[in-house]
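Apart from one protein chain that is not included, each protein chain of the complex appears where it belongs.
Note that the chains take the letters A, B and C in the order they are written out, and that residue 1 is the start of every chain.
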């Protein structure tokens, strides 16, 4: 039977499947055994208690949804005192996602979150509806470097950095995060989007803009993972449009060490566990002994470059 | 009955529906009456005859397709002598899309294409599979400004500029294009993407990377149109995921003056003409006298900003 | 043509006969088999599903999150929440009463006996009955009746008397009267068509019930106007109440914070999650809907 475990820096995950931040909570233990997951990822927490954005916070689009939640939460104190202990009841490592408007506070939060039951700090520097100098630092190389440098100085916990698909040059931003001390890159957050209702001419979301979530986006995020994997040494977690075991394989072939899953768990609450089982079966059928063999194993070295040759073979 | 005509600079289109470059040719007259369209848009032409990319050039994804054609064509001479006359048989204005690896050649091509039967030059500075300093200038403000300035100096034809959704800050690039003399912005080209086959671990396209085309992407492109429309004075043509009349309305509400359509015409070869009819009916049902009333008419001025108020009304 | 499950997604939901490998579950993802899916009137249908026994734990006011089939060959991307209308433990069936609104419910309307239907639940906190209550007053309108109907089942099981006031546009769209009747409730129908549904008239009916001590608690769903009325009377006469709320949902598990409604608790406005903190809430705390 295949060994599904993967290493993200010093952390070993029993398998490469984890939830995506914001699309998960310990409350999912109602429907799946959380001890089966590679990691547990908490919703992004901010310092102050926040109400979040005006409703509606979700609207269906032609092929997916847009959502704009606005990082609601009860603040960091409540989080450390009441929510971390909920996650601590389970065995997989706990990844705590954090966001702040300022670099100093971001670093301070990371420090305060570095309590024993927290295993990883995930810096969500890519919340699409925050502005680029306040919370959405991942749009720029410099902001990314400064922010991650500051956080790195304040915590010894493994530091994962969630990047933005809205950035034009994700490779440079990824390299900046790596250089500043990130242990892993999470690629990517959601795509800044807009839906206007044609019945009343109003934006469909209370917050106007929202992040697009759709399996349709997987080829874009996969391209980003592939490009970044060729340019950095730290591991990558691919997030975007994973809905089945083959998608995990595809991300790993492109260079990811693990994946995060949001939408699929909304569609099928038991999806994450099933994807673990399906991935195991997929590897076993092909005699793959360790799932890590798949990482970066895309066969892209000997592609036919002559169109005249290519167009005379196969379909 | 509604007046569907719109003005793009000095050019009047009988309606706001046109094909997207590369997804159309005069050969579509086999199935629809081309004289019904707002404009005719030719496939991007380059100077030299080009074979294009190795096959396969298209692969289906979970919710759309990726494609990488590679701008094949018989070169500019053949184009002017044989293809322009094919389009000239029809009444709508002819938009000729052009691309080059260098700024000088780009400008020279635009000049050579400025023949009487050509009504508009569309500078495709956003071909996703070309690199950023060679053909895909729309990833950077500076390259965009330099390229459009050079072209503007060489042609008096209306100059439309097709932007890239892969750029991180499309507003700045749009403003650069406007400042350099663009008469209209076409937003946007395709999203750089990758698909890896899990059966043989190989990229699905002969050219590895391709552009993603999917109705799923409309909310992203719509957001770009909305953002740019607030910051420029020249008209915008929205391109991406238009498959029905309501999508035209949505783009116009966001600030577009017209739309370009690719995928929908592949799915339903008669779609473009039907969308014109449906748009007319949609306007008539609502007593809209001129379709131009819709441009930028999104009601975004008085949105409820208090989440506590928003969450106590409606669904 | 018959649809099978999409290859793009996992298929791990429990079917009727499946062994549950995670019996600790409070909530399941189930593939029910459609037993019937009949029209109630022009706007409403009633679907009966044979389900895995785990799904039968549902009680009044709880909901399921439904993966509606596509009405048109394009995917329906989000689940739709629906109150459980009836739990038939004897036959291993659950039922939903639904209004054909948009794409999701249009997809549901296409279900035929024998079809699969993926439902997740039961979710949320439903209605609760205080042992001291002898008689309750239930006031609902439209699709709200689907939510309130199983309350009469719960009440019957707990030997609590029910007066159900069913509000509707006209006699043709009165719903659930039979179900309430069968379960021993006293039902009264008020209509827009003869003006009996006017707030003043409903207020009078409720006033009578209060006077006759037939209203130890209030229950409502489906109309903001009727909620306001019950809140006012409840406050005045110190009658406790529960209201079932609606909001657009994504997860259904309390994780995503999409389904927020405003409540006023100790003079302070707060947001709560309909899916997990509700859908049934203290009537006096609900700000509106």
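Methods note: contacts are C-beta pairs under 8 Å (C-beta built on N, C-alpha and C of every residue); 3 or more make two chains touch, one makes a residue touch a chain.
Bear in mind that the values here come from a model prediction, so they are computed numbers and not experimental data.
Interface note: of C:88, C:115 or C:192, the residue touching the hidden chain in the full complex is C:115.
From the options B:12, B:231 or B:270, the residue with contact to the unseen chain in the full assembly is B:270. Mapped onto chain B, contacts with the missing chain fall at residues 22-25, 27-28, 30-33, 43, 51-52, 55-65, 67, 69, 72, 214-215, 243-244, 264-271, 273-275, 277-278.
Residues 62-63, 307-309, 311-313, 315 of chain A touch the missing chain (whole complex, contact as defined above).
Even with one chain removed from view, chain C keeps its contact list with that chain: residues 1-9, 69-75, 103, 110-112, 115.
Definition applied: only the chains that are shown with their structure count from here on.
When every pair of chains is scored by its C-beta contact pairs, the maximum goes to A-B. On a Cα centroid basis, the chain most remote from chain A in this structure is C.
Each chain gets one centre point, the mean of its Cα atoms, and the points for chain A and chain B are 31 Å apart. Within chain B, residues 62-63, 307-309, 311, 315 each touch two or more of the remaining chains.
Shown for chain C are the residues that touch two or more other chains, namely 8, 75, 247-248, 260, 271.
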